[in-house]
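A single protein chain has been omitted from the complex, and every remaining protein chain is retained in its original position.
This part shows subunit A:
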Amino acid sequence: MDERLTRKLRILADAAKYDASCASSGAPKRSAGRGGIGSTNRIGICHSYTPDGRCVSLLKILLTNYCLFDCAYCINRRSSNVERARFSVQEVVDITIAFYKRNYIEGLFLSSGIIRSPDYTMEQLVLVAKSLRQQHGYRGYIHLKTIPEASPWLVEQAGLWADRLSVNLELPTDEGLKSFAPEKQAGTIKAAMGQMRERIEEAEAERRSFSPAGQSTQLIVGADGASDADMLRTTANLYDRYALRRVYFSAFSPIPDSTSRLPAKAPPLQRENRLYQADWLLRHYEFGVEEIASATEGGMLDLEVDPKLAWALKNRARFPVDVNKADREMLLRVPGLGARAVDKIVRARRHTTLRLDDLKRLSGALKRSLPFLIAADHHPGGSTDRADLRARLVQPAAKQLALF
């Protein structure tokens, strides 16, 4: 790889790194055909981790960081002074294949600033995906960013070649978008999501391949005044209306060359983490968004305890729960018990009566659960209702960053 290309790669990776909507790279299982390379698995692989603890799975780059738009939160907005660069379609294809063959990456995540016109830009993105598939018989993962302002037919072409399409809503409220992203419109973005949902569902019904790994989006945390409850309501709405696979949260992070309109401070990582936990409760723990919202203070999630524990502390009358008798839904609500541990409990108790020693082998975070559950040799007694319960359960700060 020559100097010039490496330089471009640095600029265009730097420009893409604030987009977290590509965290997953799983797709229906597929393997390389004769004469080709590339496979996908249900769960994508992280080929490396950067010192921020984040997974490096895809080659995440922009085609170009020139942009006609002026979104305040974005390093690539037209009024920023960053160094600009542009890849040719062939360059992106070549780097992707070279990296893939060395097992550095799981695939490509390609986005772009908007140059010339949304259609032109989208066409270039589609062209990259198409040449990877057609010229190289490449069957690895491809995630393309949809430019919502592009014509529908282009979005549809993109879905033929990509595993996943995504368009970032970025700001959860229409007002936020209006003031920080003047050229963008919530309506256009949502129309694009709606179109993608329709096509994805039709293709599934007709057993064709169209964006088989679905669509996702990203919301920026802490750039505008939206509360956690706002974020979560938007999130639940997106899952519901557009059948998104995932909503990703990205703590607004200081960028070089920032605008005075946005906070210049450390990214609210803890808040981001709590939002992810709440999102998890929505998707896998049968929580309703208003239940989570009811356990917030002024719409903000508790930063010291996870949202499930926060909910349990406000609903103590529903505890303690007997692990040998309670149904699955209620076990899922016990702080510290993950879905996997719950499944193990449900299976094991068919054969045996569970005691604390057994539970220790089934769950990694039992300490947090003790005040909320009953086992054959354990009853929390009055401790469920102790006034200082929350204080006793606050985790040491160092642990708080781990996602569960």
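We adopt the following convention: a residue touches a chain if its C-beta (ideal position, glycine included) is under 8 Å from a C-beta of that chain, and two chains touch if they have at least 3 such contacts; residues count from 1.
Everything below uses one rule, namely that contacts and distances are computed from a predicted model.
Hidden from the displayed complex is a chain whose UniProt protein name, among "Transketolase", "Sarcosine oxidase subunit alpha", "ABC transporter permease" or "Type-4 uracil-DNA glycosylase", is "Type-4 uracil-DNA glycosylase". Across A:Leu9, A:Ala27, A:Leu110 or A:Leu337, the single residue that touches the chain missing here is A:Leu9. Note on the undisplayed chain: of the listed residues A:Leu160, A:Ala243 or A:Leu303, the one touching it is A:Leu160. When the full complex is taken into account, the listed residue touching the unshown chain is A:Lys265, out of A:Lys265, A:Arg328 or A:Arg392.
Across A:Gly225, A:Pro254 or A:Gly381, the residue that sits in touch with the chain not pictured is A:Pro254. When the whole complex is considered, the residue among A:Ala32, A:Met300 or A:Val394 that touches the unshown chain is A:Ala32.
Within the complete assembly, residues 1, 5-6, 9-11, 13-14, 16-18, 31-39, 45-56, 59-61, 68, 70, 78-81, 95, 98-99, 101-104, 114, 116-120, 130, 137, 140, 151-153, 156-157, 160-161, 183, 198-199, 202-203, 205-206, 208, 251, 253-260, 264-267, 269, 344, 347-348, 350-352, 354, 357-359, 361-362, 401-402 of subunit A touch the chain that is not shown.
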